[in-house]
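Only a portion of the chains appears, each positioned as in the full assembly.
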């Protein structure tokens, strides 16, 4: 099944292939096939034997081709979506960029800063942006409304941010380090974009451990303090076994007021001596619209303007370097500097 | 520009024509052309000389055909969307139904109960539902969550409903009667669906008039009390010059608790000695998602199941009869019965 956009008789849809058909891959395949416009899902590939076929079968997408690997798929597509495992991101991205294809790469861009630099190098040759990293929060209405309020000066200059990234529960193989690389990574990206500033240093503090986390030898919660170049102090509480819900909070303290991220709505109940609303338990519901908007935006920028404006390889590199500094601070308990290469004019 | 849905090589998109390209018509044309799936916008027609061409031009839809009238368009389409002026709805719907076409008719279905009956008669011949009325609130997430909570018995049997339908301002030609036929009409439909009950009687009460309304010889606000067959008491406050915002509220008092419609979210500000959130001023933003879901649902039911399940001609008839009773009560100040014909098995 596919959609075709025709303007003046000319087909305008983006031919796209997906690399990796795991959980997030499958979600994006559904989006591409049934919800988004101006895109044609040409093919998929997966390193796990038989998984691609199973996913397509489950979704009733018998017309989508299964390729043996990403390299084989490249000639048939305009763009590649990378939803493979994190360690494979860099290699797949480099294949695609070297073939001159557009790339949508789920976060993280790569697992090392070095690989991020290689990707930037590969993209540079074309003198235009070819790659977007899947930091979907920038496409969330709430964050956008918050950013607009900050930019309009509603609360004056931002001085402090206080954020929470809480999950009710994580898998048993989650580790202390993954609270940074898998959880905090979203805040690392969205917050420097939100306040249009760069990170100077980071510090990770370990509060008293939760008994649940202790059992799986993980430190949870953690408090991360990020300082920006202009001096803004960002405090993020990460807590991935908080039990009560998936809760994303962001308060920006400005010189003259505080602006806070909207909470998801629900019906309000008065029942049994309580007034209450619902907190989401499932992270997938929280940013479900943002995912749609993000990928439609990726498609439409390419189809309409032949370039990209979303989170870039440079943003992926910032995230990698900053996460590395946090992981170092986990070990040293010290303030760690965030040291970036010079920003290429290109971005 | 159009999208084509292809499954197994067979085109699955619904060919649709729009009758009426005024404000709501233009909005729906945009939805059909740029947002929704599985539909092909074949043509449009408008009784106002030149308006259809202007609208298509503004939207860059040069490929969409302009027909002289609805009858001429019928042979080329599977379905007709009626966004003409209310008085023309019945005639256009009858043309389409008699030609065996599907119909999406913006509210109201017709301006008289008699015309509604004629439409039901025309639909009956096909022994399946061909027509859906544009009561979009049923597709709003908040109302759906509220209905689900009621059906799950969270608050026990509903006993009282308290609702508000407030607009900040209306045009100068708005009248006392239009508070029923244009404003309350949405509550009339959505509330009997919400509690799955039928109206027994209505009573309109005039509170002290607002000075703004007084200037345009309109009674505003109005309080409407609807009693259902099972005895539930519904109190709706309509206030179309309330100044402060577009505010839709719905509280359902059950035997053991109250459930309330969610409010639209916004960032929360602490500023100038106040904690505050934003109330929408523009009604179009409030149910913008519901409009998309509603029309996609109309398309998908036809494409996938060859029938309809949304608000029916019978619902349009209920709305017409109930609105008539309210308008009578405006004049008599008395409780007016809501008398329906027997419900055809068909619905």
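Per-chain numbering from 1; labels A and B assigned in written order.
Throughout what follows, contacts are C-beta pairs under 8 Å (C-beta built on N, C-alpha and C of every residue); 3 or more make two chains touch, one makes a residue touch a chain.
All values reported here derive from a predicted model rather than from experimental measurement.
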### Message
How many copies of this one chain make up the entire complex, given that 2 are placed?
### Response
4
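As a convention for this text, only the chains that are shown with their structure count from here on.
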### Angle (degrees, nearest 5) of the CA superposition of chain A onto chain B
180
### Task
For chain A and chain B, let me know how many angstrom lie between their CA-based centres, rounded off.
38
### Task
Would you mind writing out the residues of chain B in touch with chain A in their complex?
1-8, 34-35, 37, 62-63, 142, 145-146, 149, 154-155, 256-272, 277
